[in-house]
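Below is the structure I would like to discuss, written out as structure tokens.
A protein chain is absent from this complex, but the other protein chains hold their places.
And now, subunit A:
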């Protein structure tokens, strides 16, 4: 399985809206930085790429204390680019499929494991909860739910940012990841429980959620 996939964790941005001095992937939830929670779920994968930019030195140090066999990809222009640019850099020279995980997204371990087993293109959805969601139109196809279109209208489900996509689709258009993915739909929907950390309120909620989800 892992021989077909590369994993890209985007952890280049600053936590400016949180007024947190480090990048958000280093926020501690249930006693560990978010990025370590991710890596604990990725032990089976050998091609794990972490895109770094802001606070790169601290991200590298934190990761290396846990795991040495990762590839750090630099987004030196992290201040003027967004996640698509980081994902593009992380996806260059990747395997056939790439799993894209945002560094500030906490995902319930069981749901992430299930997602990592997806064989074809898929996206992680959750009941819409965030302030500025990218929502999706869905429909049933056999047992599966498929995503047919993105919208900025507030619908029942929003995209979490979690994505498995063919690497060749990730081109650097200077817009958003969902714009690039749009043309490739429909994708299979995978329902995941997760929390994004964007604002101080999010953080508080994620801390409480994390204590329940990550307790051993």
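Convention: a contact is a pair of C-beta atoms (placed from the backbone, for glycine too) under 8 Å apart; a residue touches a chain by one contact, two chains touch by 3 or more; residues count from 1.
Following the convention adopted for this analysis, contacts and distances are computed from a predicted model.
Asks: Name the absent chain by its UniProt protein name; which of "phosphoserine phosphatase", "General secretion pathway protein GspM", "ABC transporter substrate-binding protein" or "4Fe-4S ferredoxin-type domain-containing protein" is it?
Replies: "phosphoserine phosphatase"
Asks: Just name the one of A:71, A:130 or A:145 that touches the chain not displayed here.
Replies: Candidates A:71, A:130 or A:145; residue touching the omitted chain: A:71.
Asks: Which positions on subunit A touch the chain that was left off?
Replies: 46-47, 56-57, 60, 64, 68-74, 76, 89, 93-95
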